[in-house]
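Every protein chain but one is kept in place in this view of the complex.
For subunit A:
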Amino acid sequence: MSSDQDHLKETDTEARFEFKKEERSSFQADKGLTEETIRVISEDKGEPEWMLKRRLRALEQFQEMPMPTDWPGQPDLSEVDVDEIVPYIRPDVETRESVDDWTDLPDDIKDTFDKLGIPEAEKNALSGVGAQYESEVVYQNMQEQWEDKGVIFCNMDEALREHEELVREHFMTKCVPPSDNKFAALHGAIWSGGSFVYVPEDTVVEMPVQAYFRMNSEGMGQFEHTLIIAEENSEVHYIEGCSAPKYSAFNLHSGGVEVFVDDGAHVQYSTVQNWSKNTYNLNTKRALVEGDGRMEWISGSMGSKATMLYPSTVLKGRGASDNHITIAFAGEGQNIDTGAKVYHNAPETKSTIESKSVAKDGGRTNYRGLVHIADGASDSSTSVECDALMFDNESTSDTMPYMEINESAVDVAHEATVGKIGDEDVFYLQSRGLDDDDAKQMIVSGFIEPITEELPIEYAVELNRLVELEMEGSLG
């Protein structure tokens, strides 16, 4: 057993979600969203003119678009009032640049991430790590061996300064334009922080790179942007972890993720998110995949009051493939609305979607999916499997899979199961000595095993722990 696992084992995970620091910030934007606010943010960051223009255009689009309200079974977003959130908080780190030596971080921030297990994971298993506190990335490090090969892993603001042309070409242009949906537009207007990953052609980054996002202040929004560019025949695994402590006011998280998978490249994007139960988690994530490229989305959505998240993949080139694995867990008062979207726009493309959800104590999970096979995308195949597990009669789960098939020479499979946790299964395990809680927990761990199996061990342990805590109802 490696020392990082020891660490994960020893840390009191429950405490991770209860502790919070005094707010510390050197600059905080006023509540609400106006053109003035955006100009101030952009100026504070020293952005180029074209980025400010993109922000302002996105703001217009945000203001024009209506809130989604009438989707069947959709989470209630009426509480989400953008005028009530603080869109930007710059933590008070002296240099204004992220540091690459852990010991240079201010103690309270360091302490936060220590509790979350970030530096330990880095030492042992990662190619690089970034840590975002509030709106800015405060720590960023990349192992030299990867830097020497031309791999770039830095925060988005730095990317904008150091790699302006790459950002200008890819940032919210072809992949996630602000016009995609109201929250993508919001994100485009006030995005801040996040990660930039660039892998040159024929380069394989063997160990995952990781980013961790921590929202610490009350009533704030976090809008980090992740841009991953994998050139021809390259390979990278990016992992993101998120959390926020519990406050009485709502928080809004509206991230944007754009992934470019070039010919023959392979990108895996994994995330285990655990938001406090008053966070609205409304993200837009999309990958564009060229010929023979491969995209994998693996996500564990825990926490939040409401989540609306449907990572999507556009299979653009012949032979491109996509694999989605998602898990959602909804307890009391939570509505977790997740799924996947795949567009097969070329022949011989392949996708699989595996979705698992668990609902208890009146929680609600939805699977909302779309598979589109374009005319001409012959010899393509897709397989969708969604399984829902419910603990009681108060919980709800809906499956809404849409399939638009415009080509006849394709292979389409869809399978859905909805089940209540089996009394006989629980009794079987109890008769072997496990108590009622442990028996149920074992069934849920088994249920999500296809997800945990895909994750690095530290994350698998973490995810299982979060499930344990959810089952005990001890996460606030």
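The rule is short, and it goes like this: contacts are C-beta pairs under 8 Å (C-beta built on N, C-alpha and C of every residue); 3 or more make two chains touch, one makes a residue touch a chain; residues count from 1.
Criterion: contacts and distances are computed from a predicted model.
The unshown chain of the complex is recorded in UniProt as "ABC transporter ATP-binding protein", chosen from "Methylmalonyl Co-A mutase-associated GTPase MeaB", "Acetyl-CoA decarbonylase/synthase complex subunit alpha", "Glutamyl-tRNA(Gln) amidotransferase subunit A" or "ABC transporter ATP-binding protein".
Touching the chain that is not shown, out of A:E240, A:E354 or A:E468: A:E468 (per the contact rule at the top). The missing chain, though absent from the display, is touched by one residue of A:N233, A:S381, A:T396 or A:S445; that residue is A:S445.
Touching the chain that is not shown, out of A:D107, A:D148, A:E165 or A:D423: A:D423 (per the contact rule at the top). Seen across the whole complex, the unshown chain contacts subunit A at 1, 5-6, 9, 12-14, 422-425, 427-436, 438-439, 441-443, 445-450, 452, 457, 460-461, 464-465, 467-468.
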